[in-house]
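Every protein chain except one is present and positioned as in the full complex.
A, B and C are the chain letters, set down in written order, and residue numbers restart from 1 in every chain.
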């Protein structure tokens, strides 16, 4: 169920994945190469091999500005706790999100998918938030989440039904509720986001993104890599550090 | 109670105000005037009257860049729903916030203060979210909020006590829970924020900021106006539009 | 003659206009409206009248963020003194310019077109740089410019021919020499640029952009208004202040 479908207050539903859908896009590897060649004042070979070669060169030597001439807009549905991490990315990113002041939110809540580690080990360190998977614990956790979400949703509806303003009633909604936003970025800002929000064996600097934003970031990368294949290949070849 | 005091899990408490506290600051009206005068290549009269006059001139004619040479850092405590609106401000703003992945949050929750309108009128329009005050409704609303917060806090503690990771358990915490962050901005970005997040009779464009962020913005403006008195006076005299 | 055509060192030529040419573009008024409607959580009427109405509403009430979901890339050829003003626009703008270190520049220089005021009146004030037109003075000025450009170009070529590095030789080239760059922006950052760099009777705040950047800005606006007609119409109707 989409976060936004329908008009009547539906029953509570659960999702264990974020969604990232293409809205619009412009530009490709060739346009990046052309922008880079402006600096030497002349056009050049536009064969696939030449384009790939120059993209790799720019990435390796961290010439970042040519990667800004392009644009990708996506529609994201995710829990508020994911949206909050995402929107910390300021440079080269634009956002418009559903408002809990202007609209009534929908009863869509996050549950951890099967196999998603949920247990904090005794040696847990905030700087390296590595978790353990335990099917029994997972089931118990999901049960508590479901119950808490339902209670919160009940309070929200009760407040609205009693005439409370949306902006007041939504104070009881948990950060596990789904929200929806459109986001626009250029390839350079996409790479910066992906360098911090994905887990990838090729990454020079191991990060610890939360599983949910990593799943959304993977989906985003698939879309972006379809439009800028050489760019995102070179990004991974160079340790997944944004130029 | 501060959002961050103490080490043992305390009982649930409620707050009806955000707090904004000074961390550090540099610059004043004089430094803005000096930066502006760089464009004409020479120093000028630095008397209070001359400084005030040039600041007013810059504001009126929307010469914004001189207002960027200065910096204010504050510590903010507010509900998550306020922090989310605040952090939509990207340009000229820097943030560091308490993490629900790295730390256990504290049971501090927002309640609407007395007199804070909470009722949505029948003619409510999202574009002009004007609310009504009703003491009886206010009391009933506060009771539901208190109850919902306590239930959410109970679920959070239960999940943590059962070994759930912080990042999983916090999914049940409502957006009415308090968070804390440090924020740094320059006078120009402060004015842009204040133009959208305060309600002021001198504003050329009437906005409808939520009451809670407007209260925090007023507190922020008091701090800023102490360091840049002519700047913020001229800001108001010119319809509170950021230059 | 283009700044970049050809490979052999040509003779000195003069231009009295900047050029702004479309490279790529995505988005339109409809995409802005759709982004804005995300905040209320549902789609709406997409008829031309409804789109125009909502665009006007967003502009009037200074809801700026929906105008960021779109992108325009252009190729600009202009004197260095114009490029320097242009690149002071940082937010929402990306640039790649021909490099005087990496390439040999071309002998294309700016001359004021006929009718372009060139005389500083006795009552000249830097804050209101209003000039006078005088055909005789114009002719004499153009003659001095031509001569100075030719001398500078001669020194540049002499240095290069003697083996000097491009980055050293170019130190003698005047800011009236043409450069070339690609620039990418979204509709909101375009409007901010146009609000400061055009002269328009509908502008609420009279600015004094230099004639050359104003000409380039007018050309840019024609391109942008072709893709976002309602947006740029509403921009002018609202005093040409960026939302």
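We take it that a residue touches a chain if its C-beta (ideal position, glycine included) is under 8 Å from a C-beta of that chain, and two chains touch if they have at least 3 such contacts.
All values derive from a computational prediction rather than experimental measurement.
Of the listed positions C:95, C:193 or C:227, the one in contact with the omitted chain in the full complex is C:95. Only one residue in the set C:19, C:103 or C:236 touches the chain that does not appear here, and it is C:103. With the whole complex as reference, residues 39-40, 57, 61-62, 65, 88, 91, 126-127, 196, 205, 207, 241 of subunit A touch the missing chain. Remark: the residues of subunit C touching the chain excluded from display are 79-81, 84, 87-88, 90-91, 93, 95, 99-103, 110, 112, 117-120, 124, 126-127, 129, 131, 137, 140-141, 144-145, 147-149, 151-152, 155, 158-159, 162-168, 170-176, 210.
In the full complex, subunit B touches the hidden chain at residues 3-4, 7, 23-27, 31, 34-36, 38-42, 65-66, 68-71, 73, 75, 94-99, 102-106, 180-182, 184, 186.
Definition applied: only the chains that are shown with their structure count from here on.
Look at where the CA atoms of subunit B average out and do the same for subunit C: the two points lie 36 Å apart. Residue positions of subunit B touching 2 or more other chains, listed in rising order: 88, 91, 126-127.
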